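Note that one protein chain is taken out, while the other chains of the complex remain in position.
Labels for the chains are A and B, by order of writing; each one numbers its residues from 1.
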Amino acid sequence: MKPFAYERPVDVSSAVTTVAGRPEASFLAGGTNLVDLMKMEVLTPELLVDVRHLVSRRIETLTGGGLRIGAGVSNNELAADRRIRRRYPVLSQALLAGASYQLRNLATVGGNFLQRTRCPYFRDVTMPCNKREPGTGCAARDGHQRDLAVLGASDSCVATHPSDMAVAMAALDAVVHTVGPSGERSIQVNELYRSPADGPERDTVLERGELITAVELPASPVAATSRYRKVRDRASYAFALVSVAAALEVRDGSVTEVRLALGGVAHKPWRAATAERALLGRPATEANFRAAAEAELAAAQALAGNAFKVPLARNTIVSMLRTLTEEA
Amino acid sequence: MEQKITLRVDGKERTLTIDARTTLLDALRERLGVTSPKKGCDHGQCGACTVMLDGRRVTSCLVLAVANDGAEVVTAAGLAHGDDLHPVQRSFIAEDAFQCGYCTPGQIVSAVAMLREAEEGWPSVVSEDLDADRVVLDREEIAERMSGNLCRCAAYVNIVSAIEKVARS
Partner (left out) sequence: MTSVNETNEPSRRAVLKAGVGGLGAAMLPSMAEPAHAAGPATAPSAVGGGAAGGIGAALKRVEGPLKVRGAATYAFEWPVENPAYLYPLLSTIASGRITAVDAGDALAEPGVIGVLTHMNAPRLAWAEEPEVAVLQSDKVAYHGQIVGAVIADSIETARYAAGLVKLEYATEPVDVDLRADRDDLRKPEHAQGFGQLPGDLMNGSPADTTVGDFAAGMASAVHRVDATYTTPVQHHNPMEPHAAVATWTDDEITLYCGSQGVSTPQELLTRAFGLQPGRLRLISPYVGGAFGSKDFSALWGTVALMGAQLVPGRPVKLAFTRQQMFTLVGHRPASIQRVQLGADAAGKLVAISHDAVQETAKAKQYAEQTVQASRSMYAAPGRRTSTRIALLDVPVPTIMRGPGEATGMFALEPAMDELAVKLGMDPIELRLRNEPETHPETGQPFSSRHLAKCFEEGARRFGWKHRDKKPRARRKDGWLIGTGVAAATYPSPRLPGSTASARLDKNGRYTVRIAAADIGTGTWTTLAQIAAEALGVPLDRVTLQIGDSAYPRASSGGFSSGMNSWGTTIYAAARALHTALDENGGSVPPEGLQVTVGMPDDPKLKQYEFGSYGAQFAEVRVHEDTGEVRVPRLLGVFDVGRVINPVTARSQLLGGMTWGLSMTLHEETAIDHRYGNFVNNDLGGYHFAANADVGSIEVHMLGERDSHINPMGSKGAGEIGIIGTAAAIANAAYDATGIRVRDLPLTLDKLLR
């Protein structure tokens, strides 16, 4: 690790001011991803500004039925929360499918959105990588491709976003609250991430010094019938090859509400809006599920080493919708 | 970039001056001589360094010591009282739940914390009923909840048995 200074500011605004004013500074929360990457010098901040004690660790019920989750809530605390388990089971399952209990005790909700990619070329500082070092090229595209994206990628970057939690959040239309140098704002999770075509070195639209302070889950009756399915190379403790977050309401045999998001396939949690449109108002049949999944994946651009993700995503979507239909 | 911190390790207060880069794991092993938690991967990918930090199991290799001034740390060494081993430790011996022993302290801290989590009703990704009030620790549940602790000798079957016996008693 490059030597760095450690600071523990007294409030959010001074933390934000400090990081906003120093390009070499970084927020520290759970540290599970930051410390990992600092050890390999993928990230080399010279100042760590500890915000763990500054951001809320509470989950509040909002009028109207939504929830406001403090950015400092640990992944395990969030997964175990009764309100999440009952009203947003997809989120609880997504959290529990990620990493391990030990890591989830450290990892915070705010930090989880900002996890960096697991692309091995990003994590190896001796390799070209446009995300780590803009302009050096992408070694992954013609390299080891198993974990790479099939949707939304660009010539400059084919990395995937590793978070499970964010996939469920995307399906649930969650909203991220931030405090930045220019004040507070709210960002839809589905608008939080930038396309790699716009420069893969910046994962999100957050400005320098902008801190996630909370996440809001809108009230969502359909979320009560929701699930997360993660397909991976180990039964546990592995990142997703493909994951599906879905919520479904079926009335009189037809889809009346649906939320669908994919993980492991793109640079961001991929809200499957095309599939949702194809499903809404149509009979909840296997054929329609398959057609919707194929419509979503029609834009997929696969490489030799990750082409299996396309049929895998299709089958997992269909399987998930079938299961939810049986439950609904 | 050095700072002075105090940690309470296995019940004993320890004060030390450390480089901000020092992880909790290295502070314990290299500075305080507490070698019970092991370094297996140094990246949170194996669980050998598992300790309880303020009551929760964590991978100590990804925790900066400087950010944890005043914290309470429990290692596998601190679970035993002299010759009087923790029930989980005794069960690991009885079921031959280790071979080389390198992942073992992490496994044991993890198991002790896991039993507490289950008592608190924390679910797992394999829990049939996510909202159940009571967690039934069958073999599948134990295996999933212990999957953050890799064991290359592959004593998993015995590890699950050792924990299952304690969970039932």
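Observations on the structure shown:
We take it that a contact is a pair of C-beta atoms (placed from the backbone, for glycine too) under 8 Å apart; a residue touches a chain by one contact, two chains touch by 3 or more.
Keep in mind that what you see is a predicted model, and the values were worked out from it rather than measured.
Contacts of the undisplayed chain with visible chains (whole complex): A, B.
Only one of the listed residues, B:24, B:130, B:146 or B:166, touches the absent chain: B:146.
The chain that is not drawn here is touched, among residues A:3, A:21 or A:65, by A:3. Within the entire complex, the positions of subunit A that touch the omitted partner chain are 1-3, 39, 41, 118, 120-121, 124, 126-127, 139, 142-144, 146, 231, 233-239, 241, 308, 311-312, 315-316, 318-319. Taking the complete complex into account, residues 2, 12-19, 21-22, 26, 29-33, 35-43, 45-46, 48, 75-77, 79-80, 82-83, 85, 89-90, 92-94, 96, 98-105, 108, 126, 140, 142-144, 146-147, 149-160 of subunit B touch the chain not shown.
One rule holds for everything that comes next: only the chains that are shown with their structure count from here on.
Each chain gets one centre point, the mean of its Cα atoms, and the points for subunit A and subunit B are 27 Å apart. By the touch criterion given at the top, residues 1, 3-6, 8, 28, 31-32, 35-36, 39, 48, 50, 52, 74, 76, 79-80, 82, 85-86, 89, 92-93, 96-97, 99-103, 105-106, 230, 235-237 of subunit A touch subunit B in their complex. Listed in rising order, the residues of subunit B touching subunit A in the complex are 1, 3, 19-21, 23, 42-44, 47, 50, 53, 56-59, 62-64, 66-67, 110, 113-114, 117, 120-125, 130-131, 143-145, 147-150.
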